[in-house]
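Below is one structure; the comments refer to it alone.
Only one protein chain is missing; all other protein chains are in place.
Moving on to chain A:
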Amino acid sequence: MDETVAEYIRRTVLKIPRDEIKTMLQKWGFLSETQLQTINFHQIKENISQDVVQLCEENSANIKQAAVLDIIYNHIYPNKRMWSVYQMNKRGEETEIFDLTDFKKKFKRRLRSALKNVTINFREYEDNAIWIRIAWGTPYTKPNQYKASYVVYHSQTPYIFISASMLRSNLPLLCQALVVASNYHDIREMELRSHSLNSLKDIVFKRYSQNFQTYCPRPLQERNVAPESADLRIIHENKSEKERIQRVNQEVFGDGPQPKLEFAQYKLETMFKSDPKIDVLDKKEPFRCLVKFSSPHLLESLKSLAPAGLADAPLSPLLTCIPQKARNYFKIREKKGLFPGSFVSP
């Protein structure tokens, strides 16, 4: 077995949390159950990985087989990577039946025609997700297995999720191969990025609960309100305002859990406007800003701002449109004409 393969397997096993190693090796299926029985999974990881490498040596593992273990790891821990979303477009209305074998053949052929040194692996999952792992080399060097790119493609949709971690120069080639293999016309990058692959899927597949405008003549009284104090002299301050905020928030964000994003970025190129009483800056050029919001769970965080008194309700559409627009990178310019106060996001 090649030394580089041995080292790659060793390092891949080391990434896996100790309690998960056995299950993952079983999923991989490269080592037999008998072989797995010989490993003591309670020793330190360093030793476990050495034992695994030893057994792989016995089975003469090659790099393609080792790469499968890497896909399995990344499928279980996708949130360690940053994912971008791409959308493909078809020229006409023809819907062809998706042929997996044809897709794989065309993809490999297109990549290999441009680049001899690539390692390509496919793995299909139950939810119609096709995972592709590509390790890139150059005409003179072997593929770098440690900087592989991952592609997740749901064949019933025009969306592709890519975790690149590679030279930007290989990206056009990857996109081209995807378009050709899936019989689409072109592909464009969406302004949507996150570590949470599932949340990105929720957003583009519209799997989160959306806010539908409902006509409510009076405030709904579905929520369980804490029992009022028996003493009628004690009332909640601003009770009606608090209820209004809750209602508006619910309309704007919807009732269900929000997709999980970690950040949103806004490049502002709007005019600076201030209180006319204060004699300040009155330039004809935009006031250039870059605003970045970050949170372990951004949308839930934004949802809680108005109830906490930190923001107005409803919150700005620049923030609440994130799931519908399926983007978290924005460039905001002043809208010219009738309504100088409104914004345009190209």
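Just so it is clear, a contact is a pair of C-beta atoms (placed from the backbone, for glycine too) under 8 Å apart; a residue touches a chain by one contact, two chains touch by 3 or more; residues count from 1.
Criterion: contacts and distances are computed from a predicted model.
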Q. Any idea which of "Sodium/hydrogen exchanger", "CASP-like protein", "Centromere protein L" or "GPI-anchor transamidase component GPAA1" UniProt assigns to the chain that's been left out?
A. "Centromere protein L"
Q) Just one of A:46, A:186 or A:312 touches the chain that is missing; which is it? A) A:312
**Q.** For chain A, residues in touch with the removed chain
**A.** 266, 268, 270, 272-275, 278-283, 287-298, 300-302, 304-305, 308-312, 314-316, 318-319, 332, 341, 343
